[in-house]
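For reference, the structure discussed in these notes is given below.
For this view, one protein chain was removed and the others were kept in their places.
The letters A, B and C name the chains in turn, as written, and every chain counts its residues from 1.
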Amino acid sequence: MKDLVETASEVRVNDFVLKIANVNGTGSASANGLLMKAIFRMGVPVVGKNLFPSNIQGLPTWYEIRLTKDAYMARSGTAEFMVAMNAETYKQDLAEVSPGGFLLYDSTWPRPDLHTREDVTAIGVPLARMCNEAFENARTRVLMKNMAYVGAVAGLTGLDVEVIKELVTEMFGTKEHLITANMKAINIGLDYVREHFPDPLPLKVERMDATAGHIMIDGNTAAALGCVYAGATFGAWYPITPSTSLMDGFKSFCEKFRVDKETGEKNFCIVQGEDELASVGMAIGAGWNGARAFTPTSGPGISLMSEFIGFAYYGEVPVVLFDVQRAGPSTGLPTRTQQCDLTLAAYASHGDTKHILVFPANPKECFEMAVQSFDLAERFQTPVFFMTDLDIGMNDWMVPEFEWDDSYQPDRGKLLNKDELEAIEKFYRYEDKDGDGITYRTLPGVHPKGAYFTRGSGHNWKGGYTEDADEYKEVVDRLVRKWKSAADAVPGPVVRRCDAPASRAIISVGGCDGAVIEAMDQLAAKGVNLNYLRVRGFPFNTEVEAFIAEHDEVFVVEQNRDAQLRTLLVNETDAPKDKLVPVLDYAGMAANPKFIVEGITAYLDTLGDAA
Amino acid sequence: MKDLVETASEVRVNDFVLKIANVNGTGSASANGLLMKAIFRMGVPVVGKNLFPSNIQGLPTWYEIRLTKDAYMARSGTAEFMVAMNAETYKQDLAEVSPGGFLLYDSTWPRPDLHTREDVTAIGVPLARMCNEAFENARTRVLMKNMAYVGAVAGLTGLDVEVIKELVTEMFGTKEHLITANMKAINIGLDYVREHFPDPLPLKVERMDATAGHIMIDGNTAAALGCVYAGATFGAWYPITPSTSLMDGFKSFCEKFRVDKETGEKNFCIVQGEDELASVGMAIGAGWNGARAFTPTSGPGISLMSEFIGFAYYGEVPVVLFDVQRAGPSTGLPTRTQQCDLTLAAYASHGDTKHILVFPANPKECFEMAVQSFDLAERFQTPVFFMTDLDIGMNDWMVPEFEWDDSYQPDRGKLLNKDELEAIEKFYRYEDKDGDGITYRTLPGVHPKGAYFTRGSGHNWKGGYTEDADEYKEVVDRLVRKWKSAADAVPGPVVRRCDAPASRAIISVGGCDGAVIEAMDQLAAKGVNLNYLRVRGFPFNTEVEAFIAEHDEVFVVEQNRDAQLRTLLVNETDAPKDKLVPVLDYAGMAANPKFIVEGITAYLDTLGDAA
Amino acid sequence: MTSMPKPFIDKHLPKNKLGLTVRNYEGSMSTLCAGCGHDSVTAALVQAFWELSLAPESAAKVSGIGCSSKTTAYFMGQSHGINCVHGRMPSVATGANAVNGDLHYIGISGDGDSLSIGFGQFAHAIRRNLNMLYILENNGVYGLTKGQFSAAADIGSTTKKGVPNEQTPIDPCIQALTLGAGFVARAFSGDKSQLVPLVKAALMHKGFALIDVISPCVTFNDHAGSTKSYAHTYKYYHPLVHTDFVAHAEEITGEYADDGAMRVTLHDGGELRLRKTDTDYDPRDKAQAIETLMMNGGDGEIRTGLLYLNEDMPDMHAANKLPQKPLNQLPYEALNPGKAALASLQKRYR
Partner (left out) sequence: MTSMPKPFIDKHLPKNKLGLTVRNYEGSMSTLCAGCGHDSVTAALVQAFWELSLAPESAAKVSGIGCSSKTTAYFMGQSHGINCVHGRMPSVATGANAVNGDLHYIGISGDGDSLSIGFGQFAHAIRRNLNMLYILENNGVYGLTKGQFSAAADIGSTTKKGVPNEQTPIDPCIQALTLGAGFVARAFSGDKSQLVPLVKAALMHKGFALIDVISPCVTFNDHAGSTKSYAHTYKYYHPLVHTDFVAHAEEITGEYADDGAMRVTLHDGGELRLRKTDTDYDPRDKAQAIETLMMNGGDGEIRTGLLYLNEDMPDMHAANKLPQKPLNQLPYEALNPGKAALASLQKRYR
């Protein structure tokens, strides 16, 4: 065990990455979640990323847990401690370990290959053998092998087993036998390493107090909770990775909060549509009828919904679309992340159309912006796109606890009720009474005076059918005015200025946030000072333009091939486009600071060369 | 009759607009076509525009025939001679007549309203009464009323009745009784005006020799003919205005040229799909299998095809999409024209996608570019969008006769045949052997060695499924390279320089062409000299960028609300965006020079003020 | 042509229980071709609504795109209407209905709209037993795009120019039956006496009620070779079951009473009296209904009337256990768990 300490270059406390390589369908997800949660409970900030294949069983999967005492929010891209449970990927897993790092493997079978790197310490634990001896049933043995490595990792890093036990107890509740079995497996791993590797590793987990007031939650669950709090009553969907868990979450929250205990009546309705065209059609129907309605989907779904989106835009029907983006094009990489539907969503559908978008960066914003999305949709009577992605939506993120103000009331926009209709002389659906581009709306069944006809074909301000050029233009011109006026209603940008004066800046969006902040620190350390603005809504708030104007050069950091955020900035602000330098990452992995640091450094180097 | 001549300000020979207001479903289209064709046969250049409602019968419809001795290609926007056949629109029709102009109406009933303008001469001809007297059957009477006004117009303007007769004879072929009946109706109108208005109008049609070597054809028919000449064998479609006549045309040409007289076998296949998703899927299936395949549609169809378009892009399947654009958004104005799907087509589908577009400006280019589209699709193995519109597609245009070079051979691109497959050692579908981003393709059934798997999910250069970031990126990076390389293969821009040196210019696209040229003449007359470039393909040819660089300011003239061509120029060239000034028209009518002249003049005036 | 006609005053017209005349149920002027079958269906709808004395604002009109789909603008101008995209009316109806089941949903579609582009949505609305009246105005062609064959065109039926259709037609009634619809009827726009009571019955049926109405297109499909022409339909018209709807009837369920009519009490009120023309036809026997319809190909007869009825299937609201009070009328307080619940919920994420 001595060489262990020798190999390690330095002792790293609460600052390393634990990466578990496994095969999907073996139940490793809960073991990995347990590890991460335990670290979090010890007060240590964590970043967790689950990398899984687009199939159900038998292919490689990885889970990264970054302990980050400095509370960074991104992947680091390194792996100091690899738990290599998948023989298929041994080679690549070993190669990935950082110099001086460790690799834990199942030594039930000899694995000489895993000892080929001088600068990596391989730690063998006979997980399978021990579990086979301890447990009967085949499936149990597979599951318990995972728990056994949890114990081994705990033993090696100093992770508190009591915390693990607490979590296991919470997890299984009253199912005593499951608690016993899992703890048994954990102890098998723990005891083995305590016996065979008594000296602690230089990678240490130590208690901190940096997670108080925080929770660990994924963005889809958070967005679902936002839908509940927004008072959404109707959701239609068609299953698609990575959006499925959003509707799963909505369903389980509604089942908790919205079912009448006596009658069993449900104060919500979820319909699994026959496809995405139907799902968005249903949400539009519900929105037209006055319910807060939404549909979660991913890129292929947005493509399929395109025709209906244009209808809701032109007919001015409120509806919220959650686009949990995944790597495209086409079916692409369904289990990899990207921010690749930005331009699509901004201008979705044929003809002249412009939409409202919100861009959450983490689960907390998912919760908050979900609520805002419904307010925006009703206020502006139009589809609102909630642009999240697989990384935000499906990974557990450490975020501050959600807050709620009980005085919140939904912004229903200009919606006339029965009495108001009774009082007015005549109602015209598309009459711009207030001159702000937003007209009054009525609901079916409320009053015969409120009756109007919603259509995707040419209509005039009265709501009547028209093919007259001037009448047609009046309506579509108002639609642009209305859209532009949303610039100050969408969530405003978040600006972070560096301490030193900076002539250059970064603009980024969504889940890149953590990576950008970390990259800024790294660049600052190299003497490159940058300010940073994160856009959170489209059309862009005026502050965005002002921020660009303030700087000589702005790096636009985003996760797609075609610089889509930059495209939107170029199109929809007055910023000169050569000021906007694209920094792109589209490998499908959650962002890490590396591509930003390297991208910006490389760019600055070229300037140096040129100068 | 004296006041007729008095009112008229000047004699206009072959330079006025004849506009016929009618009700649809009354068979007026053929009467109007006859008038236009007769003028054309007299050697006078004409521009014809049919304005029809989105219904089948009973709503107002207008037909404009511009006689333009200077051979302009656009509407003038004026109406010197109105044939007012629709009581519903009398008021508006009268209002539209140019000062000093004429209005012909059916005086079977008194119409005092039509005499309210001092500066317009109303000419009453009792068309209904005369036709009722002359013909039996109710439907015939309606149809013949139209022919009667043809005769009246001929009599008043000097249009040669012999030419009309020639056309009627050609139209009805061997149906002698129809020829007789129609000529009878024509003569009724003619005789009446000869008797009652013996003095000629100051609006005159006189023989010229300016239409030799030209034909009158609509763009959809021309594009259909292009498909035939390109060797397309498969077309799938779903009916939608204004694209329907493209497939109608293809069908009738194929029936003429592609049916085996002996066996009745058809060397083509047309499938009316159950919707647009199916139609494009079929075209993709046929393209994958090695046929030249296409689907014509309009905006709503492109929206519906979006998911499949991304598949063809990523799977690299050649297919040609004809987008006959109409006014959006949503169902919009199905019988009005716009250029409003430019950004949609350029980036259609979710994820990072970029497509090849061609932009014909008139039926002749429709014919030629249809052929080129298939070459581009096969050469670059990707969807190609043929961006036409209702104005080009459904109106008859006067264009130079089409030419054909019998030495043309289809560019099938890198397609390996059986012998080539036999000869090579191993085939990998997405291997960039030549380093130009274009890889080799094989067809099903040819050779087991050529077998590969086409998928919209992540794949590597071998064609194998992958979720590996580097393998994935290699392919999508190559796709951008391939796309960029099409810039010099798409039809190049057409540049027209004014005689004087010009620091400003116009960039425009498609059917705006005629209006731009006329506007340039009008502006030049006012001392505003402009150069002009018309883009004909996307990605933009390098010449486009050079042209912009050459000028201080470029007006981007197009027919949509959101300046979509400008958006593409901003995104895909290095041109600074403040150089690109939008000049927009989205009223749904075929372009006329007015909005360009006014737009540019207004802009220059503001500059003047500011300066 | 505004969608909100002024209140009509016509002293001579009879009034229904709400004191409204038939004028109160009319819409804007039709822009269809003179003689189009669809206009007769519009008239039947106006009549049925007036006779039922339903408040105009209690209806919600939904449609897709096509001549048929346009007609929702031509009746009941005092009701809300939504004319969405081609073939997707059922989904809009589903969402609208889910959040307010108190309205009467009237979907109007065409054979192109329902059987080609919209076939999936048509099928799935039936599967969900959406509580709505679904009228398919069937003319065998795409009217609005000028006469292409639809999927309902019979084999051998010709275009105006004489080109025959060669593809197997889709029979919406057979499909509805096999997909589980509880109310399946066929009618003819030319026979208002049959259509009006069917519309009333369908409106009162709690669940998906399909009326496939043969509704000739005079412009593109009313010639000699067409099997969807007025002449052909009159010739082969064969009413199987005659339906009367009687409001607020006594409770007499099932089985044939002495007058030979079968009486069925509907969940939403009223009674149906079914009088068979063919003595051996039982509108409760699904297999027989399917077989009877499949025979059409054989003898060419167009069998009409209420072909099948099963009023005992849970509709979408029941299956989803939706509340009595429509979702769109629940107060926000009933939907929002509040601050305290949020705090306690989050313990699970610590």
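To be clear about the criterion, a residue touches a chain if its C-beta (ideal position, glycine included) is under 8 Å from a C-beta of that chain, and two chains touch if they have at least 3 such contacts.
Everything quoted here is computed from the prediction, not taken from an experiment.
K.L.:
Quick check: which displayed chains does the absent chain contact?
P.N.:
Output: missing chain touches A, B, C.
K.L.:
Given the contact definition stated above, which residue among A:331, A:395 or A:460 touches the chain not shown here?
P.N.:
A:331
K.L.:
Given that one chain is not shown, which residue among B:101, B:202, B:287 or B:493 touches it?
P.N.:
B:287
K.L.:
Of the listed residues B:142, B:443, B:524 or B:604, which contacts the missing chain in the full complex?
P.N.:
Here the residue in touch with the unshown chain is B:443.
K.L.:
Check the options B:405, B:470 or B:574 and report the residue that touches the missing chain.
P.N.:
Here the residue in touch with the unshown chain is B:405.
K.L.:
Among B:77, B:189, B:456 or B:511, which one touches the chain that has been omitted from the display?
P.N.:
B:456
K.L.:
In the complete complex, the non-displayed chain touches which residues of chain C?
P.N.:
Residues of chain C in touch with the missing chain: 116-120, 123-124, 127-129, 151, 166-168, 170-171, 174-175, 178-180, 286-287, 290-291, 294, 314, 319.
K.L.:
Taking the full complex into account, what residues of chain B touch the chain not shown?
P.N.:
41, 215-217, 225, 228-229, 231-234, 236, 256-258, 260, 263-271, 273-275, 277-291, 293, 307-308, 311, 315, 401-406, 408-410, 426-427, 442-448, 450-457, 462-465
K.L.:
What does the interface between chain A and the hidden chain look like in terms of residue numbers?
P.N.:
Answer for chain A: residues 25, 54-59, 238-241, 244, 272, 274-276, 300, 330-331 touch the chain left out.
As a convention for this text, only the chains that are shown with their structure count from here on.
K.L.:
Report, in whole Å, the distance between the mean C-alpha point of chain B and the mean C-alpha point of chain C.
P.N.:
40
K.L.:
Tell me, which residues of chain C touch at least two other chains?
P.N.:
85
K.L.:
Hey, what residues on chain A touch two or more of the other chains?
P.N.:
Counting only residues that touch two or more other chains, chain A contributes 307, 311, 315, 455-457.
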